[in-house]
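Structure in structure tokens, see below.
Here the complex is missing a single protein chain, while all its other protein chains stay put.
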């Protein structure tokens, strides 16, 4: 199941990267790069910061091929109008849930403290999307979108709490992922967002 | 005093990050991330490049909490109109002076050459602000602002020169920080900038 979720997460994030790049008139190569950054950027940044060499896609190059294949598949899917918005968002939520858990577990296995594990889970889940948006010259979507990072943090907290109380590892992992998924789906389907944090003159004039 | 300056520098840079993010309609989470990147990004990049693991905020997680607290405090300070422009700029100058010194000293302790120490001091002082502006989709402020990096370089040069001539370490540190501070404050209060380096048609047509 882990292997399946891993492949699934990478494929979904690569597709999200290819779609973002496709809206920016990038050429085929640019689309591939943005797709790879979106699906592997979070794990790469985590591995660099934790000094966990070799980084994930050097240790296992099949990640690269999955990302490239998913990006190429996006060409076909888009032409066929096969990517309905909510389907993609639900897949992305599953990817987020799994990546967050995988990042948390990796930091835990390296013996890091609870707060670092939580942060590394969050980084693995969201940094790819942040880097994707920076390359595409946009303010990162996850910073002003329905509950996204909050879902990752909630899932990481549940997993780490259960792990702390020595709940069975697999059960803790499933409950952690379920938490992220529920929060994120609630954000998507009920349109719940965190309050924005405005300092602009517009806001002041409204006060 | 070192500990106080460290906390002070992180808090001030986190506030600057929170204020930048606040102008961009980011949500609460986005503001926290940008604040953390602004206050810890320079040190993180330095530690990655110098291979000085664990990176600063993994070695001491209280940095993370200080950054988060400062970002949250910004909410309150802004509502209360408690952040006058010049006060913040002066605090930022103190943060720059200290971060530059801390980065230079760390590279020196790791046995690097003078030019690398200078560059690492500069990177520690300014890279957080550069990353903050990249995430907020702006051309980095420090690249077209009153003497900012120049102040960091000047302070680093004074510290490294005094260190070379075996002046007392603490005295050298204080003089280095004072140099950065004086240059930066001169930039703020007299509006001194480096000349811009334009190649655009506008400039040519003015020639």
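Order of writing sets the chain letters: A and B. Residues in each chain are counted from 1.
The working rule: a contact is a pair of C-beta atoms (placed from the backbone, for glycine too) under 8 Å apart; a residue touches a chain by one contact, two chains touch by 3 or more.
Remember, it's a predicted structure, so these values are computed and weren't measured experimentally.
Participant: Of A:12, A:135 or A:152, which sits in contact with the chain we cannot see?
Facilitator: Only one of A:12, A:135 or A:152 touches the chain omitted from view, namely A:135.
Participant: Among A:19, A:102, A:126 or A:154, which residue is in touch with the absent chain?
Facilitator: A:19
Participant: Which residue numbers on subunit A touch the omitted chain?
Facilitator: Against the left-out chain, subunit A lists 18-19, 21-31, 33-34, 44, 48, 51, 53-55, 58, 61, 64, 75, 78, 134-137.
Participant: Name every residue on subunit B in touch with the hidden partner chain.
Facilitator: Residues 48-51, 112-113, 115-116, 119, 130, 134, 137-140, 142-145, 148-150, 193-200 of subunit B touch the chain absent from view.
Operating definition for what follows: only the chains that are shown with their structure count from here on.
Participant: Measure off the straight-line distance from the CA centroid of subunit A to the CA centroid of subunit B, and report it in whole Å.
Facilitator: Measuring from centre to centre gives 29 Å for this pair.
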